[in-house]
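Apart from one protein chain that is not included, each protein chain of the complex appears where it belongs.
Just so it is clear, A, B and C label the chains in written order, and each chain counts residues from 1 on its own.
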Amino acid sequence: MNKNKSWKSKLHEIIYEADTPAGKWFDIILLILILTSIAVVMLESVAEIGDQYEYELGLAEWIITILFTIEYLARVITIKKPSEYIFSFYGLVDFFSTIPKYLSLILVGSTGAFVALRALRLLRVFRILKLARFIGEGNQLINALKASRAKISVFLLAIFMLCIILGTIMYMIEGGADSGFSSIPRSVYWAIVTLTTVGYGDIAPVTALGQFIASIIMILGYAVIAVPTGIVSAEMTKDQKKVHLNTQSCPNCTANNHRDHAIFCYECGHKM
Amino acid sequence: MNKNKSWKSKLHEIIYEADTPAGKWFDIILLILILTSIAVVMLESVAEIGDQYEYELGLAEWIITILFTIEYLARVITIKKPSEYIFSFYGLVDFFSTIPKYLSLILVGSTGAFVALRALRLLRVFRILKLARFIGEGNQLINALKASRAKISVFLLAIFMLCIILGTIMYMIEGGADSGFSSIPRSVYWAIVTLTTVGYGDIAPVTALGQFIASIIMILGYAVIAVPTGIVSAEMTKDQKKVHLNTQSCPNCTANNHRDHAIFCYECGHKM
Amino acid sequence: MNKNKSWKSKLHEIIYEADTPAGKWFDIILLILILTSIAVVMLESVAEIGDQYEYELGLAEWIITILFTIEYLARVITIKKPSEYIFSFYGLVDFFSTIPKYLSLILVGSTGAFVALRALRLLRVFRILKLARFIGEGNQLINALKASRAKISVFLLAIFMLCIILGTIMYMIEGGADSGFSSIPRSVYWAIVTLTTVGYGDIAPVTALGQFIASIIMILGYAVIAVPTGIVSAEMTKDQKKVHLNTQSCPNCTANNHRDHAIFCYECGHKM
Partner (left out) sequence: MNKNKSWKSKLHEIIYEADTPAGKWFDIILLILILTSIAVVMLESVAEIGDQYEYELGLAEWIITILFTIEYLARVITIKKPSEYIFSFYGLVDFFSTIPKYLSLILVGSTGAFVALRALRLLRVFRILKLARFIGEGNQLINALKASRAKISVFLLAIFMLCIILGTIMYMIEGGADSGFSSIPRSVYWAIVTLTTVGYGDIAPVTALGQFIASIIMILGYAVIAVPTGIVSAEMTKDQKKVHLNTQSCPNCTANNHRDHAIFCYECGHKM
């Protein structure tokens, strides 16, 4: 059977799967490439580095773009129904994260606008990880979140409304000329900053009444954070797999419940 | 039976319930109207927008006020005992969130004071949501919170007292001339800001001893946040009986959340 | 039996217990007195109010002090073994929170130092609440905390050590001339502020490496907060036996929290 496999199906196995050594190497190289690409985007944005190493970073970006183009074409060719890949979530991510450098040839001077497109490449990391070892753990997390999605939505909606009402009240109390509470949207922003316990301090109440209400909001936020936590905790405590216990038994004295990696029996010293 | 229904009972079904297509449409339109109204209140408060589009925003407010007035009158007419609706929580919310624009005709120049009244409209969103799909999830959340209400109250009271004592201690340590700890209430405010991990930074200890005590408060707050979370988590992991409720509302009194297949209202015994 | 009760035992019942109407009224009046007293302490500390109403606040303080003195003497007289009360925790709190005004007669001009003593009065609120309705809920909370005390201690110790190590590292990276990281203790203070997600912003890293390490500390703190929460959650989800306790207090010793229908004191065996 293996011999009958065309080069297409072999390449498909390497690119889309991670069970063969070649597939694993492909994933590792791709991962390095993605992380390098993200590093290039980041370094470009730092004014001093971006100016000094403009040529080197541009070159690196071109090399990465060409390699991603090859990968994209390989993905399209090796799949039986190319449209299935092209219009899938990761297909679109691959496409839009590859084209910015080509577009910069046509639209000179506006490369800055494509930075976000290039940052999309980071999403590709999830595809590689999905193929790799974390799949089980990730699924458990996602399932717990999915199961509590409706409850968390209701909770966040209630929090958001609470912030609008509290923001409006604070706007009426603190909303002076020089205060940070210059409009309701800004006051709502402040209420969110406070209730979520972020607390930048760029806007802070100065009147006694304002500080009193702020205190109530903070204590409220402190108590309310228990709610999403309770939701997810309750969801995750459901259907728990029991941890595998070491059931080894000593061949000499039958003592059991040995520690993991025990080499000798703790009772009789017999080798296990 | 359906034929015998008067226009009043039909309108009642549309306005107070969400089981018929017409009732759903009514709710969706009302939801859009409420959100538009809140957006108008917010935009008015932003100085630049409020000044530039004064006429447009005033017009929008008048249209919304008139539509809300019609809705209010319809609610009063279609219910058998109007007083039950008028003096219910949502009845009062509806009334006070509708009148500000009328009052502004009489009391010229003091529209600012009515902003909070208009923000009350947001509370109406909860009524619509209560009728809609989130009813089950919301009930579970509210039940979990109700069940742990007493514990959370005790906890918050203890936190509040702790903040008063810690604030007094910090006032004695840091309370210098130029420091932010100028009075005990302000120091208590700081203690709440710190213990809840909000941390604005508008008031921060500067002496070594003050910073040492602040560190202890922070670590305390970090450990203490576990308590409300533990309470709610414990409550939510308990098995909760799911009672199937629908969005029907009694045409006689305003009681809702009836069980499926309920034939008589559980509040007043009126046939449904 | 009731007739044989002396005025002392009747007064004991009123002061130390909350089961009779008179006992409840005594508690409510005491609660109002304590809260008024705390309000007076707070208002005195606010410069503008303290200066303007110096006479009124001083008078209020004298009235409260005299009422507290009467209460203290009544507590001493009505108990069989006065020394048990006097040297108990609440006995000492009562004593030290009553004397500041008397001391201010002797030591003129140093009233500021007694503010903390007067704030002690707040602790008395817990005694009243202990007698009241929250007894069951409070006990559950305290038991859950007691049961997880050892685990939380280990956790906080580990957090504190982590902060010392991280603070030292940040001192070596950021500790320049103008930076906020001027010494290891200050850097440790910063590490605590960051790890507990308080984040004042009075000290913040400015170098790229410092910000990178700060990011790691923050994400660490974000993950680590799960630990105390998990401890308390696990403790509270355990089935807790509910023991019905009442607010009776032994007339012989000060032991309270007796079981319902208890005939003899569990501490001293005295008939109740």
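By our rule, a residue touches a chain if its C-beta (ideal position, glycine included) is under 8 Å from a C-beta of that chain, and two chains touch if they have at least 3 such contacts.
Worth saying up front: this structure is predicted, and the values here are computed from it rather than measured.
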From the list C:Tyr16, C:Tyr85, C:Phe114 or C:Tyr200, which touches the chain that is not on show?
-> C:Tyr200
Which residue numbers on subunit C touch the omitted chain?
-> 150-151, 153-155, 157, 161, 164-165, 168-169, 171-172, 175, 182-185, 188, 194, 197-201, 204, 208, 211-212, 214-215, 218-219, 221-223, 225-227, 229-231, 233-234, 237
Subunit B residues that touch the omitted chain in the full complex | 197-201, 229, 233, 237
Subunit A residues that touch the omitted chain in the full complex = 38, 41-42, 45-47, 112-113, 115-116, 119, 122-123, 125-126, 129, 134, 137-138, 140-141, 144-145, 152, 155-156, 159-160, 185-186, 188-189, 192-193, 195-202, 225, 228-233, 235-237, 240, 242-243, 245, 257-259, 262-269, 271
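What we mean here is this: only the chains that are shown with their structure count from here on.
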Of the pairs A-C or B-C, which one shares over half of its contact pairs with A-B?
-> B-C
Where subunit A and subunit C are represented by their mean Cα positions, the distance between them in whole Å = 42
Residues of subunit A that touch at least two other chains are 197-201, 229, 233, 237
